[in-house]
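In this view, the complex is presented without one of its protein chains, the others remaining in place.
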Amino acid sequence: MSWTWFHKLGSPKWFFHWSKSLALPLFGFGCICLLFGLVWGVAFAPEDYQQGNSFRIIYIHVPAAILAQSCYLALGLSGLVFLVWQMKIAPIFIKAVAPVGAVMALMALVSGAIWGKPTWGTWWVWDARLTSVLVLFLLYMGIIALQNSLNDVTLANKAVAVISVVGLINLPIIKYSVEWWNTLHQGATFTLTEKPAMPAEMWVPLLISTIGLYCLVAGLALWRMQTEILIREHRSNWVKQEVMKDGL
Amino acid sequence: MQSSAFLTISDLWIERGERDLCKRLSFDVFSGDVLRILGENGAGKSSLLKVISGAISPLEGKVFYGGQEVTNDRHSLQESILYLGHSAGVKKVLTVEENLRWYCPSVSSSELHSALEALGLLSLLDSSVNTLSAGQIRRVALSRLWLSKQKLWLLDEPFSSLDAEGVGILEKRIMQHTASGGAVILTTHQDLLSLHSRDISLSL
Amino acid sequence: MTYLSFIKTEFLVLWRRKQDVFNALLFFIIVVVLFPLGVNPSSDFLAPAADGIIWCATVLAILMAIEGMFKEDYTDGSLEQLVISGLSLSLLMLLKTTAQWLAVLLPLLLMMPLLAEMLYLPDGSFWVLIVTLVIGTPSLFLIGSIGAALTVSLKQGAMLVMLLMLPFYLPVIIFATSAVRAAQLGLPYLGLLAMLLAVFLLSLVIAPFMTAIAIKASTN
């Protein structure tokens, strides 16, 4: 089997050309999908018999939480790819996606806290899931802080890849320990997990908005990566042609 | 060709941050060689030495040692390299003797004494490096050249902060080393007084 | 350079720099003292919180100690010499971390009986606390060395190391304090000690490699 596609994918130039026409459609499709899912969820899905209308927060909370975790998974994997194969596109991906992931984690945290008020009666409960999203957010902030403090590009690439990989290995342990700690401390509280099985009118919009958010984030990530590629490769000829040719 | 040269650099290309250095640089090092690397500030002289020593990886290019490619596994090469960088790697809180014992744990004390005597450091044997001057610290770092058996020396600005006497002593030592089959690659802005060197120029 | 001469020199440097270790311990004591003074000095509050206070103070003191772990080696050029020494950089880093760990942990353990008394730590749990410190702190040092190596080239890296490393320290803190608490309640705690041990072994496998990668990237 030929591995050229793999190395080609790793070359910023090839990636730039390939992704140029993809970002806007992805982003647009994501927006429409998300909007559709949210409107369905917020206006047409039936009311939850236990939580009333506050459960409609789920259509933001769950997709954001899923995206926050998926983004971290992707960061960790691309960190690994960079450490093993020195693929040039990997650190660009990490730099581009980390802030988006942090926003997703923040959205999950804020929506979780607001959801907590009508459900639990307080803004914050040391619930296992909320706590691990908080930790995830801190991990993102750590990566961003490290990226911003190191001026040397080569060093920053390696450093961020290392910390992403270590985070990827540690995240399951952190999650497990927090869940374990939570059962010791809390006893039985309300958890977001123990909902009655949802009818289709409830979960289909959730699925749609999750897919929408995925596409939206992918579009954003491609745009951010293209920007980063332009910055890093600004001396090369193809960037010159690309920039002079049209407004992209 | 590769059989006689014990170190071969081919098609080297180093990337440092924004700049490309040493694009398509190739050269051989034979035993008995003194190789002087010339170039302006920022031309990549130090980077070249670091690439040979394996501290940084080149973007492209290959390094052969003893006929074998060692670009990715420098282990065998590093065993026969002595590298002295800008910062000498001398620990300030330790004494002169402790510093040398760190790098060369197996030398006898008579060897240690004669090396330090050659550099005029014998009276400072057990004084803390904290109390020494810059030139003396440089001499402490250089005394490793008398103590270790490595064949290839990579010296980054070895003459900096040395006085005329020190330069003379060091040049003599380099001559001894090459006469006994070793090789030296060095960077310097000074003219070599008594050494004959092959020069390699790096351009920006 | 050999592994033996390296580790000898490490201990020698630590001995000459004993004030640094001493400062970290002093910091530890001050953090511990802050709790009775700042929150509540009664044994009702302190006794159940003692293990948590001791562990939090330990984590902070270790972060203080570990941040400067490679700083001097970096500025005087010996880190570069380690990278090109032909020895395994991961193993060198493991040795260095071990030396640092011993230098901080041993005096810390010596202070424990006193602190346990001052914080009214319940009788039955003292030895469990000691065991959690012995098998928990190596993970902190191993993981922390990655952070110290990543930020070695920065002048003001202390805050960044804290931000980077504290999330990774959470499992250790949780398992350790839970074990002590379980011992106080008479519940089985061996499983928690096993978890601590597992985290330690995992860090032992991964951290030296990551530290070596970070050191190599930092020195160029």
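Read from first to last, the chains carry the letters A, B and C; within each, the first residue is number 1.
The rule is simple: a residue touches a chain if its C-beta (ideal position, glycine included) is under 8 Å from a C-beta of that chain, and two chains touch if they have at least 3 such contacts.
To be clear about the criterion, contacts and distances are computed from a predicted model.
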{"item": "Protein name as given in UniProt for the chain not displayed, \"Monovalent cation/H+ antiporter subunit G\", \"ABC transporter permease\", \"Heme exporter protein D\" or \"ATP-binding cassette domain-containing protein\"", "value": "\"Heme exporter protein D\""}
{"item": "Visible chains in contact with the missing one", "value": "A"}
{"item": "Of A:Cys33, A:Ala64 or A:Ala218, the one touching the omitted chain in the full complex", "value": "A:Ala64"}
{"item": "Candidates A:Pro25, A:Pro118 or A:Pro172 - the one touching the absent chain", "value": "A:Pro118"}
{"item": "Chain not shown, touching residues in subunit A", "value": "27, 38, 42-47, 52-54, 56-57, 60-61, 64, 99-100, 103, 106-107, 110-111, 114-115, 117-118, 216, 220, 223-224, 226-227, 230-231, 234, 239-240, 243-244, 247-248"}
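Everything that follows uses one rule, which is that only the chains that are shown with their structure count from here on.
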{"item": "Identity of the most central chain, Cα criterion", "value": "C"}
{"item": "Rounded Å distance, subunit A centre to subunit C centre (Cα mean)", "value": "32"}
{"item": "Residue numbers of subunit C (touch at least two other chains)", "value": "220"}
{"item": "Touching residues (chain side subunit B, partner subunit C) in the complex", "value": "50, 53-56, 74-75, 78-79, 81, 83, 85-94, 98, 101-106"}
{"item": "Complex contact set, residues of subunit C against subunit A", "value": "143, 146, 150-151, 153-154, 157, 160, 163-164, 166-168, 170-171, 174-175, 178, 181, 195, 199, 202, 206, 210, 213-214, 217-218, 220"}
{"item": "List of subunit A residues in touch with subunit C within their complex", "value": "83, 135, 138-139, 141-142, 145-146, 149-150, 152, 154-155, 158-159, 162-163, 165-167, 169-170, 173-174, 176-178, 180-181, 184"}
